[in-house]
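Note that one protein chain of the assembly has been removed; the remaining protein chains are unaltered in position.
Per-chain numbering from 1; labels A, B and C assigned in written order.
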Amino acid sequence: MPKGSVLVVGGGISGVQAALDLANSGFLVHLVERTTAIGGKMSQLDKTFPTNDCSACILSPKLVECGRHLNINLLTLSDLVSLEGEPGNFKAVVRQRPRYVDPTKCIACGLCAEKCPKKVTNDFNMGIGKRKAAYLSYPQAVPLKYALDPAHCIWINKPGRCGVCAKECPAGAINFDDTARDHVLEVGSVVLAPGFSRFNPTPLDFTGYGRLPNVVTTMEFERFLSPSGPCMGHLERPSDGKEPKKIAWLQCVGSRDINRAGHPYCSSICCMFALKQAVIAKEHSHGDFEPSIFYMDMRTHGKGFENYYTRAREEGVHFHRARVHSIIPSPDNQGNLKIRYVNEQGKVNFEEFDMVVLSTGLEPYRHTIELASMLGLELDADNFVRTDSFNPVATSRPGIYVCGAASEPKDIPQSVVEASAAAAEASRILAPVRWTETSKKVYPAEQNIYAQAPRIGVFVCHCGINIASVVDVAAVSAYAGTLPDVVFSQANLFTCSQDTINQMISIIKEQDLNRVVVASCSPRTHEPLFQETLRDAGLNKFLFEMANIRDQDSWVHQREPEKATTKAKDLVRMAVARVRGEGALPYNTVAVTKAALVIGGGVSGMTSALAFAEQGYPVTLIEQSDMLGGNGRKVFRNWKGVEFLPFINDLTARVASHPHITVKYNTEIKEASGSVGKFSTTFSDGRTFEHGVTVMAVGGEPYKPEGQWRFLHGVNPNVHTLLELDKKFIDDDPTLKNIKQAVFIHCVGSRIAERPYCSRVCCTHAIDSAVKLKEMNPDMDVFMLYRDVRTYGQRERIYQEARAKGVVFIRYDLERLPQVSEKEGRLIIKCHDPIIDAHVVIQPDMLVLATAIQPRRQSSTSLAKFFKCAIDSQGFLMEAHMKLRPVDFATEGVFLAGLCHYPKSMEESIAQAKAAAARASIILAHDAVPAESVTAVVTAAKCTGCGLCTEVCAYNAVSLDDNGISVVNTSMCKGCGACVAGCRSDAVTLKNIGNEQIMATVDAAFE
Amino acid sequence: MRLQPSATGNFLHWRYVMTEIDLSPLRADLKKLFQEKLPNARIDYCLTCGLCASGCPASDIEGMDPRKFIRYLALGQDDLLRNTNWLYSCSICQRCEYACPMGINVGRFVYELKGMRPKELRPKNLQKSCELQKESNSTGIPNADFVWVVGDVLEETKANEPEWTDLTAPIDKVGAQFYLNQNAKEPTVEPEEMVFLWKILHAVGIDWTYSSEWWDGANYCLFSGDPKDWEYVTRKQAETVDALGCPTYINTE
Amino acid sequence: MTSKTNETSQTNWEPKIIAFLCNWCSYAGADLAGVSRFQYPPNIRIVRVPCSGRVSENMILSALKSGADGILVSGCHPGDCHYISGNYFARRRFALLGNLLDFIGIEPGRVNFSWVSAAEGEQFAEVVRTVTEKVKELGPATRLVKKIEAMQAA
Partner (left out) sequence: MLFSTLEGLKRFKIPHNFNVVSIISLYAQWIREGRLKVSPAWNTEGLKFTVQDPCKLVRQGLGDPVADDLRFVIKQVCGEENFVEVWPNKSNNYCCGGGGGALQAGFTENRRKHGLMKFEQLHATGADVVITPCHNCHTQIKDLAAHYGGKWQATHLWNWIVKAMVR
């Protein structure tokens, strides 16, 4: 029998996500982290693109959950030193270096650091500023335990000397004789998420990095921006602490460079990273701030990225399509930097900046390379872990999976998708031993507060500077203390951080609180975290309210601090009034139907279905056409040259023959009802299918060129779209060889007003097609008319290969579209080459249009109705959170994968499909899932039996019993309150959101 | 292609300015020639990012910069490249290649194009310097004059400066440890500048010698772009030093 | 009645507006306005409700009674409602309530209804700006306000 546990190496966002998915679906996880705390590079970020969320705010809930998860054994300061065995039965030896602080005793009071005399460069802040030898890597670290730095601690190096921390520590947690320990772990699978490191620009002398203090890397600049950074979020430049007014970002430092930096690939995230920093820096500085970005191609190819780029332009970020040779100190004013650049017309410009930020690229982490050689894993030409074209998380050794930037430079959403996909793969062969090595969470006994007078505790949050920079948090906290029934009020720097969470638990017990109000950010993101804290303190989790004084106050009234503070006081008073009237509610659950419905028979749909089936769950896969494969069948090969058709045929065969999968062709959904755990869907053939989870993989469709983007498509026979050209490749069309000249036009229908998004894959697809044509006939002239070449990540290799084969790239923009005309059937294309400022005329035998990918609008909208999921302005399905829940919908139990989410490549769709299955199998792994506790309840005496409530209820959860009194079925009730608003005799109310609570809240707004 | 009169009014400075290029077919003969001759030419790798132009002091001269130069090559505008006087503004200093992400050495193609110009169309006294170089040295003074000037200046120094009476400036001393080359400018125009060097070598006390033939270290045939001439002169210099049997060749720059 | 007017002279008087926002769409839209830092006037006080269908007529009248100068109820666009039909009921309910409000002399523009989705941060800020402007023009609400003149008597 295989082992029911998994080893996850690496505690960054990818490792943490994989660990949570695995632990929540029934496996014991050993999470091995090299440093003293999990969070990885993301914890060093101030804000994250494209949502501008504060990184800590969306990361700490996951870290706190991971830190306190019963089935995650967190091993910090640890490395995997050896691994034997085969899939299902691995024996891993993990060496844990000494922390010199006993985690069970340390209460993170910080006295050891305060008193420690030894100053050390703070590598969390990228070497800017100092920390002590006794240290905590960052304020919201998980686990929140101090550690002694063996390299610098005086006592450890010369025993008997210093030892101040041991004297000062109130908990006696310091232990100088702490030694390394080896843990022998028997696990079923291994997931590697060791992350990446940033390119060190010092060897590039022309950047002046390392000699000119005001030349910094993006990671260092991020620490300047961060409120927990060296200068608390106020921008001060290193040389003289002055607030910089003009900053330049230089792109592609260490990437797309085969001369000095030796990295031919594109690091895929630096463009968005620089854009975000420019926008956020502009927000930090009050008044005139001029950010400029020097780039080759602006690569904003992810979901919501192109909008972000457009908004950055509107907000005054200057863009120069020019790379810079050298950065030199300005001769006249001290500390400034002078840049000479040439714009595209060849005009020489000089400009001076207060600071220059180098967008340094990503590199394989040297520990990953050591780890890979120890485990015998193959690396690719760039030293990243080699993965399979059709299984992006599988390494060359079975049973060991990889996710995150260790296999290719990628952004956080893609790393999170791959983490869940790796969880799916890791748990595939362990399905039979689910829940065998895990333990159940036992909550303390719940205190009955029914008879008690309200004793309310209020916790007001600074959220770093996000709230505190506008709202006077201390005043609000003091004011809260004066409110009736409020017996405790406290302000915190980060209420969602683990130490404050633990503090809350003890405060609730010590102060004997029976209701809690947290004034901080939005309940939509943080309510579950705080409700869990109430349960850990023995309090019913529904005795809780939040006052949203950040997203709905400090962030939106930044220029009116006093009014924002008064509003904050009102919101706290309203929350207190609301929580006062609330009572404890039961924890209802819904039994889970252990079956899955997958909608859409393309590659994503099939991959999800297989992932479910291989875990032993029955799946029904419905496809509207009569064939599986979807768009996958129309595409020829990926950029690595691997043809798709053999893979798709094999996948189709496996799906069609798998005992657990029922495929229904020519099937649509007629009607769907129910919610997580208990959906029931009726198909067009009238049959109904009960299932617990749903995965939507309805795919997308190519844009049909029209209007000014038609370029004679459908008029001249030699004009094709990429898919039409692929058809010729698949059919091995002999005429292609004797084409003398071919022209491709990029961005046909994408990145324009009607479709303000980038279709992500057409650059790679078009360039690969050009390379294919050149392979067939090297003497063929091929021209690519592009706006920005977005061959992100290692796809940059195909772009370089195309250029090497003589493909000519000519840039166009919206002001000067290529003109396509024909004379006696011959195509004539006129465009303008900006470099030599000349008009170019080409008369090709073939014109290929890289058309946009758009959503299947009618099928997405109709499905969204059935399953209540949101659709974005472009018609793509809208995930719960763009960054950290990229495969879930806001509606529980429904997941998405493939083109219907956003255009993506085949392997990215495969990763998302496996991820959707992994996230869904968390629900299927449980026999019951929590159902709505906030349900309606009828006071029989008041009910006149008019039946209005039964008519308005969309879930027919209300019915009249035999003597005409209405009764609510709590397992069906979703708590929308339509019946309560409709009832004329105030007979039915919604628990905790009754008319009294709402009216009390409204009245509280006016005291 | 049309001619654009240059500000200076000097006919030689008119520049060919592109207005409309017909790329059907695309005949980039020069590019193909360079690619066959120089395997890692990488002309096509160019990303047109402009980094070279931003680092080149000769950008925006004769309407040209390293990026445009490579672009004209890629788009087959060979006549313009053959005729541009920018060939003599680019000093082949390789600063473009130093930071270019694709490591393209633009100067290498400038060198080739300079060599392709028929000798009579090359700038007069640059070509003349190379011809003289092939005879003896870049300024063309007879070897005997060089030997005489060295001797004369040596005697004058020893006479006027008592502490340097034992100063030497050996010529054709077989078996000397160091061979010293000598730029032709000093003996031709500023002979006294050579004395400083002799004094230093004397103070250090090393065993050195000039040669009476092929003594000029310069090589204008590199600048005129003629590989055969450049080789001829270098080979002559090498033979001279080997004939004297000196193990170390000191370049006075 | 009077305590309200003399306490705030006409010029720097700031209306207080109660906003009932449905949790799934408009409340999320308000959050998005925050994340995108779209600034809007600080006069609204948001009350989170599960669905716009949860807001009944007497809640609005009681809010006016408590002294609200303006009311905003915002839910999902028709068809987007997380609870399928909640916003349809809300729409019909407010069409009828509008007639009653006119009848009892509440100026149009005091009680407002809008659709804002989770992706419409900008639109939410815009709705708040327009409603605040409208209510400011109308001046303080006096019709239904029933304030116990406790301070007055003491």
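Convention: a residue touches a chain if its C-beta (ideal position, glycine included) is under 8 Å from a C-beta of that chain, and two chains touch if they have at least 3 such contacts.
Bear in mind the structure is a predicted one, so any value in this text is a computation, not a measurement.
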- Task: For the chain that is not shown, enumerate the shown chains it touches in the whole assembly.
- Result: A, B
- Note on the structure: Filtering B:Ala58, B:Ala74 or B:Leu113 for touch with the omitted chain leaves B:Ala58
- Item | Missing-partner contacts on chain A, residue numbers | 205-206, 208, 326, 328-329, 331, 340
- Item | Missing-partner contacts on chain B, residue numbers | 8, 57-58, 61-62, 85-86, 88-95, 98-99, 107, 114, 123-126, 129, 163, 179, 181, 183, 185, 193, 196-197, 199-200, 203-205, 217-220, 222-224, 227, 230-231, 233-235, 237-238, 241-242, 246-253
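As a convention for this text, only the chains that are shown with their structure count from here on.
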- Query: Approximately how many whole Å separate the CA-defined centres of chain B and chain C?
  - Reply: 81
- Note on the structure: Separation of the C-alpha centres, chain A versus chain C, in whole Å, is 34
- Task: Please work out the Cα centroid separation of chain A and chain B, and write it as a whole number of Å.
- Result: 57
- Interface with chain B, chain A side, in the complex: residues 204, 206, 252, 256-261, 296, 321-326, 340-344, 346-348, 740-741, 781, 783, 800, 803-809, 811, 833, 835-844
- Message: Help me check something: in the complex, which residues belonging to chain A touch chain C?
- Response: 51-53, 283, 522-524, 548, 550-553, 555-560, 563-564, 566-567, 570-571, 574, 865, 868, 870, 872-873, 878, 890-891, 934, 952, 954-955, 974-978, 980-982, 990, 993, 995, 998-999, 1001-1003, 1005-1006
- Inside the complex, what are the residues of chain B that reach chain A? 18-26, 42, 44-56, 59-60, 63, 65, 67-68, 71-72, 74-75, 77, 95-103
